[in-house]
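Left out: one protein chain. Kept in place: all the others.
Chains: A, B, C and D, in written order; residue numbering restarts at 1 for each.
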Amino acid sequence: MPSLGKMERELLKSARSKQATVIYPFTKEGLNVPPDLRGKWVYKNPNNCTGCKICERVCPSDAIEMIECRPEDVQTRTGFRPICHFDRCLLCGQCVESCPRDVLELSDEFEMAYLSRDDMVIY
Amino acid sequence: MSDAESEIRPAPREDQYKEEYALFDSLMDELSDYAISSESYVHKQPRRLFIQIKPESIRDVVQYMLDTYDLWQLSTLSGRDLGDDLQACYHFFFNDKKIAITFRLNVPREKPEYPSITDLVPAAEFVENEIRELYGLVPVGHPKPRRCELPENWPDNEFPLRKDWEDPRGLMERSKTTGPKPKEEL
Amino acid sequence: MMGFLQRLINKARLKSPYVFHFNSGSCNGCDIEIVAALMPRIDIERFGMKLVGSPRHADVMLVTGPVTEQIKERLQRIYDQMAEPKFVVAIGSCACSGGVFRGGYNVLGGVDQAIPVTAYIPGCPPKPSAITFGAYKLLEVLAEALGVAPPKKEEVEKIPEPVEVQVEEVEA
Amino acid sequence: MTSSEKRKVITPPRVSIPIGPQHPALKEPGMFKLTVEGERIIDAEVNIGYNHRGIEKLAEQKTFTQILYLVERICGICSATHNGNFAQASEFAAEVDIPDRAKFIRTLTWELERIHSHILWLGVAFHEVGFDTAFMYTWRDREVVMDMLEDLSGNRVNYAMNTVGGVRRDVSDDLKQRHLKGLDHLEERMEYYRDTAIYEKTFWDRINGVGMLPTSVAKSTSAVGPTARGSNVPVDVRFNDPTMAYVNLRDSGEFDMILSDRCDIAGRAVVRVLETIQSIQMCRWLLNNLPDGPIRERVRPRIQPNEVLARYEAPRGECIHYLITNGTDKPDRLKIRAPTHANWVSMAHTLRGGYIADAPITLAAIDPCFSCTDRVAIVDSKDESMELVTLDTLRVRANKWYAENPRRVA
Partner (left out) sequence: MMQINLLTELVFPALWILFFPGIFFITFLALLWEWMDRKVYARLQNRMGPLHTGWRGILQPLADFLKLVGKEDLTPKRADKRSFAAVPVIMLILSILLCMFLPIVDLNPAPGVQGILSFEGDLLIVLFISTLMAILIVLGGYFSSSPYAQTGAARTGMLLISFEIPLIIALITPAILTGSLSISTIMNTMLGTGGGSGLSLAYGWLLIIPFIVYIISLQAELERIPFDVSHAETEIVHGWQVEYSGKKLAMIHMAEDILLVFGAGMATTLFLGGPFLLELIPLPIFQEFGLFMASNWFGALYYTLVFMFKSALVILVLANMRTLFARWRIDQIVRAGWKVMVPIALFNMLLIQIVLNLVFPAIGVV
């Protein structure tokens, strides 16, 4: 039956118990971040990369672009390497899945904030 | 898609499709004046009927179905561009028989008009407005025709979902931005 | 005296950013995550942040979604309604660049095509904790610009562990 | 008063009140024009389309794999709905039968999503009537299921679990144990809400007898989902037209459709809470009966010409993907009907005759999802139409005042 103040007991109970709050930017305990989180895009194994452009083709949001290898990069067979425009990335993980040689990875880093779109290109 | 024939994948007359074929056969009998039997079929996917009807007879068909079968759930209305014709598909679902039934009608592109069923099925109000907006298929007799859906500055005679719609103002390229717009343009 | 007052106000600005949430055609995921950031788990009110319903009360506007043609004018009008000083944070990939909706005929592609944006938080959608992190980072940047100190860690560590845990914890 | 002819009947002025498109009650842009007499609503009109992103056009330019992620972003709350439904549509079109384990995992994602969506709805309903405490509690408990989903799929919202031909991630034994534990906790909490929280009188007063949708109207307006089931209309694709592991769930005989004959918001709330508990039981059943085997089948990127109508019961109601393939790796046509879209007509009916103060909760009662709807939705033409009714000049001025731009005094 509906009546006034039904939740009073629950209120007092939660006032006595531990808060659900995680004091986040200062501690991560209690956030339950799973290890296989789909986080920041990483060009993990440049040595394996052949520059085959599959990742560029499957990306649903054109986030991955193949650029010519810069002098400081590992030179791939085709001379191209992927970079990620992270402002468009959906973190879907299709590139990781489609990559035949395990070059890419979505790390478990999720703390991302940028002040300019130029900073958001991941090499 | 030019040849619509190849999409028709009728189900074999097997036990699995017994109920579907029972309903299909009786409908083809009863609606013989309205339906085009050569393009109507039972789909291989279970519980799906596709029935092609003449565009002017949609009201009669729906009225008949409402009276006879208590057909009340209109799932949706989808439009399609077939090249010469525009197609409207009314998807209904029979809750008693648990069969989804699609009435399709082809309308010539030059005069894309057919009777509206909104007064029979109130649920069609929004979808019929929408198909008029996106395909230029006009349900004649719609009680509340509204300028709907697209932005206010959208021209009247452009229907973005038609296959031959070209992007006259470069709208699709516009969104492919790589950096912020300069301050003075905001 | 005025200098002191100004410094005090600058400090107060960091401690109480009122946020206003604007959906410019997003998929709802980011919006829900913003609300989730207000919830007990993250509780963004710790930083004095409050979700307000009127742009006139707000300091920070959180925008989600690729800006659709229809909402663009509204977005700009609401931005004009906000009182100075004001900041805009683009939340989610769509708000940063248009995301998966690049190439849509009704999409402008990114909030920065309509109004100036201060910070970008990518992710699809960013986790509530990532939103908190972004907000915290924005505060740090502001603190630098205003010449005052950002929220400190020491203040947090002083907080003792909550007393007596009689009832079972929230986390399963 | 000399003669009776001169006597005038005083009726309250008819005023048109806009709600939205930016309004705290609506987390998404949508606009409702309410025509009111005093505090009573006499007419309601829905104007949406601020969210129109042209997804159906975009879908024609992308491959099937890419569309999976595109349709996932139709709606952030029912992302697994669209993703999974499109995946099953393409599988039907390609005429492949995916492995049982994949079916179970896909269904598990769907049911977990239903739990999170219904808890979210409950929280929003509490929020709409200012019951912020229960709002906080429900969302705190929702974090449990969010954690489970994150554990399962790697992301809190857009799970990307499905692919054409199966699912992308497997369920390990560890994960299964964690999920079973989480489900137990959730069930306990949901029973609390079922028995206690929604019977708080101040809340109950706001939902009891409000937003009536009689069974006949629900039928004629083709309402779907909990909105229809709260009005005693037996519409549930999971039981009427089952696909995937719902066939097994139905055959197990443990689950049945949940209906309520209250026809008001309370009925919809009760249906949702009970469905959450049922979903928890379904998830447990799925986890306990998870078959072994592979989780995906290879499907060629080009799909033969076919047309399929894939239906799935999303948390909000029936979701339809009408897919026409043409032998290439891109679809010829993809029509998506999101559940909210089917409920607009019935919602306009529920608003009529109610109080203005009840409008937010009545709107929320169908669990509207504009982002779902707006690929296909309706837009109001101009602000001028706001002048349609009114006697009180002050109020007219006030209504038009919002159209002023810019409004700042220099």
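The rule is short, and it goes like this: a contact is a pair of C-beta atoms (placed from the backbone, for glycine too) under 8 Å apart; a residue touches a chain by one contact, two chains touch by 3 or more.
Note that this is a predicted model, so its numbers are computed, not measured.
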item: For the chain not depicted, the shown chains it touches; value: A, C, D
item: Selected from D:I55, D:L70 or D:V129 as touching the chain missing from the view; value: D:V129
item: Touching residue (missing chain; options D:T202, D:S216, D:S252 or D:N289); value: D:T202
item: Absent chain, residues of chain C that touch it; value: 6, 8-13, 15-16, 39-40, 43, 45-48, 52-54, 56-57, 59, 81, 83-85, 151-152, 155-156, 158-159, 170
item: For chain D, the residues touching the chain missing from this view; value: 17-18, 23-25, 39, 126-134, 136-137, 140, 200, 202-203, 205-206, 355-360, 394-395, 397-399, 401-402, 404, 407-409
item: Missing-chain contacts mapped onto chain A; value: 4-5, 7-8, 11-12, 14-15, 17, 19-21, 23
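Here is the rule we use: only the chains that are shown with their structure count from here on.
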item: Pair exhibiting more inter-chain C-beta contacts, A-D or B-D; value: B-D
item: Averaged-CA centre spacing for the pair chain D and chain C, given as whole angstrom; value: 26
item: For chain B paired with chain C, centre-to-centre distance based on mean C-alpha positions, whole Å; value: 43
item: Per-residue overlap in chain C, given as positions that touch at least 2 other chains; value: 40-41, 66, 68, 70, 97-107, 110, 112, 124, 127, 170-171
item: Sequence positions of chain B contacting 2 or more other chains; value: 150-152, 160, 176, 178-180
item: Of chain C, residues touching chain D in the complex; value: 21-33, 35-36, 39-41, 53, 65-66, 68, 70-71, 73-74, 77-78, 80-81, 94, 99-101, 103-107, 124-125, 127, 170-172
item: Footprint of chain B on chain C - complex, ascending; value: 66, 68-70, 76, 97-98, 101-110, 112-117
item: In the complex, chain D residues that touch chain B; value: 49, 52, 54, 56-57, 92, 95, 219-222, 224, 234-235, 240-241, 305-309, 311, 318, 320, 322, 324-327, 332-333, 335, 337, 341-342, 344-345, 376-379, 381-382
